[in-house]
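One chain of protein is taken out of this complex; the other chains stay put.
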Amino acid sequence: MSDDGKKWFKLNLNSKHKQESSSACGCGKTSGGCNSHQKEDFNEEEFFEAAVDASIGDERKKDGFDQVFDVKMNRRSAFKKLTASLLIGAGAVTTSCSVTTGKDDKEKAQIDWEEQFKGNYKLMTDDEKSGTVDRLVRSYQLRTGKTISMSSKNAAEDVLFGYAFNISKCQGYMDCVSACVEENNQDRNSQMQYIRIHEMDNGKGFNFNEADDNYYHEVPAEGHFYMGTQCFHCDNPPCIEVCPVQATWREDDGLVVVDYDWCVGCRYCMAACPYDGRRFNWSKPEVPEEEMNRNQHYLGNRMRKKGVVEKCTFCVQRSRAGKNPACVEACPTGARVFGNLLDPKSTIRWVLENKKVFRLKEDLGTEPKFWYYMD
Amino acid sequence: MRRLNVFASLVRDSLDIITHGTKKYHLWMAFLTFIMLIGMYCYSIQLEEGLSVTGMTDRVSWGLYISNFTFLVGVAAAAVMLVMPTYVLKDIDFKQAVLIGEGLAVAALIMCLAFVVADMGGPSVLWHMLPGIGVFNFPNSMLTWDVIALNGYLFINISIPFYILFRHYQGKESKKSVYLPGALISVFWAVGIHLVTAFLYQGLQARAFWNNALLGPRFLASAFAAGPALIILVLAIIRTFTEFKIENKVLKKLALVVTIAAQINLIMLVSELFKEFYAPTHHSESAYYLFFGLDGKTALLPWIWTAISMNVIATVILTFHKLRNNLKVLYFACGLLFVAIWIEKGFGLIVPGFIPGPYGKIAEYTPTGIEVGVTLGIWAMGALIFTVLARTAIEIETGKMRYKKKER
Partner (left out) sequence: MALFISSCKHQENEYHSITDKIEAKSKDYHGVSVSSEPYFGDIDLIKISEDGQSFLIPERKGNIKSYACTECHTKPLKQMQSKDLKKAHWNISIKHAGANTMNCITCHSSNNMDDLHSLTGSKIDFNKSYKLCSQCHTEQFKDWKGGAHGKQIGGWAPPRASLTCVNCHNPHNPAFSSKWPARFNTQKIKERK
């Protein structure tokens, strides 16, 4: 078959090497329009470098075996990265000091003050919400000289988000994991990932204990099937009950979200979640400026602080705008279905009504809005 | 106005007392201060770098801090073992010991709060929890119950001894009608704080190891063993180093309390072990990890088996009257029991709750140096607070410190 002929929309699935480029998306478009091509302003190769660096860094020249067992290298590269980030940080401080005027400093201090003592986002009026969003955008501008767009869009009427995952289709490519990290500005140093893909042995059922969620070999592997987990956005989420300050709650469209600025970092919600849906920023999260996704939402992918909990939000910045979450869009096999549970004509409803669906740990009464099905 | 004067004088006198003492006393205080400074240094690193300097991960998201918190709640609750007979049942034996017990409770509670704060990711926004200016998720979150319970208990345990000491300081007898209601409340409250703390874990359907009905009662039993055991040790120290008279009778009565609690604790342990291992299910994996290791991961094995053997040895020693009545043996047994329960109710309870994770993944937890430093610092702070409180109380109770009595 001809690769450059583009007679059909090719998904770049047939390469036997590591994936050629993260810009291959499943949307069927060769350029533009589709959102996984957002970063086309720098060329493919640069982008590839950046993406590979971000995910595996110095280890990319080694195979999986080396990466696992050569810890010294890991530590050294981690140290290198740390020094580099310190240098960058020092540089940022000096530049910001020399460039900013006294007026800017004053404004910065004012913003910091107001941000430190603002209320819980859940209880804010719409005006207050847009107020804090404006402050955050301005603060980012003052600090980095770059602009971001941040939304405070509320849940829409007649929307309840739901998700279905086809375990017969998932091949374990982990494109979703990659897309998620890039979309949601997750900390690169700790390699935080919301999604886990579990490689299970055929014939052993859903045996998570023996499953491997960090494989690195050609997939799909013989005799295995793959199952993805992430936050299930339970309808009766145990995590929000336990939060002492209501920093996490369920929105009207079913998304379970966190106000990163209200979270006190007690991690009670992490202990309460039966699905490993929550992540904690053990140190200050860092995303290289050029990899930053600037399309943000207050409750979604805006930059987090150290010492707060974060989680999958079904990409609130995308889903509330009508788009699919990044993982759904990135999946090359169509194993992920997302939609509005209240729309009787939606595909997610069709899946629920026509396929044999099940959920994980249903006996806990958490009512996840994340279903699994098979062909 | 007069009261304020008395209070100011009390503070002045007690400051005077606690800054003077024998060489040993000064050494002890210097040692504690030194450890506290180390702890503060470690905590400053933690504040700067974030909790990544601890051994905790997304898998094991609570560690040494919360373990110590849990254990110390038990120690604080145990003060009730002294309060109840003294104030309510008019058992004169405990009267002298009770102030020490409550002082211990105060120190333990302050340590509890310090451990919780040390564990927070954002201590600078803790005001979010204050009702009124913040959002207090009551009654849904058990953590808010715990905040109320702990602070309430702290208040009770500060106010009752303070009232009594304040009266004695002025050379008056304390009025029963004033402190008795408080004492009665504190009896229920003590049981409350420990149950509520147990419910903190017990209410999580996600963690099968904790989600078991015996957790609360076992908390109580172990607390009523470890707490008085510590009190016995502390009284023994006070007896040797100060003129505060504590009769053998008091220690022996306390020993009886420790013995019974330790026995009940052992019975519950057996019941727990039976449930986990006679017909093990998927939910027994945490227990397997704790007692036998899972998938070659055995970090907790030496700890828990040390704890259990110490626990059994101590309980056996205490069970025999002859051994228990020998004070040296009693102290030894109490020390064993205290350490055993510290391991079991701290490390042995919190860490296995997270292992294996929700999807069976095992990431073991080992505290880092910084974590240990902060922990030791908080313990040193607790010891310092207790020393200060105990010295003041002892001086008042022995009549050395009195209002308008210039010579000491």
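When the chains are written out, they are named A and B in that same order, and each has its own residue count from 1.
Here, a contact is a pair of C-beta atoms (placed from the backbone, for glycine too) under 8 Å apart; a residue touches a chain by one contact, two chains touch by 3 or more.
Note that the structure is a prediction, hence the values are computed from the model and not measured.
Undergrad: Of the residues A:166, A:281 or A:317, I need the one that contacts the missing chain.
TA: Among A:166, A:281 or A:317, only A:166 touches the chain that is not shown.
Undergrad: Among the options A:111, A:167, A:337 or A:360, which residue touches the chain absent from this view?
TA: From the options A:111, A:167, A:337 or A:360, the contact with the absent chain belongs to A:337.
Undergrad: Have a look at A:183, A:241 or A:310 and name the one touching the chain we're not showing.
TA: Checking the options A:183, A:241 or A:310, the one contacting the hidden chain is A:241.
Undergrad: Can you list where chain B touches the absent chain?
TA: Here the touching residues of chain B are 57-59, 139-140, 142, 145, 361-364.
Undergrad: What residues on chain A make contact with the chain left out of this view?
TA: 1-2, 5-11, 13-19, 22, 26-29, 32-35, 55-56, 59, 64, 67-68, 71, 74, 156-162, 164, 166, 169, 171-175, 177-178, 181, 190-191, 193, 197, 213-220, 235-236, 241, 318-324, 328, 331-334, 337-352, 354-355, 367, 369, 373, 375
As a convention for this text, only the chains that are shown with their structure count from here on.
Undergrad: Just how far, in Å, is the C-alpha centre of chain B from the one of chain A?
TA: 41
Undergrad: What residues of chain B sit close enough to touch chain A in their complex?
TA: Result: residues 49-52, 54, 56-58, 61-62, 116, 119-122, 124-126, 128-129, 134-137, 140-144, 147, 200-201, 203-207, 285, 353-354, 356-361 of chain B touch chain A.
Undergrad: Of all residues in chain A, which touch chain B in the complex?
TA: Result: residues 116, 120, 123, 190, 196, 198, 208-211, 213, 229, 238, 241-247, 261-268, 270-276, 278-284, 305-309, 364-366 of chain A touch chain B.
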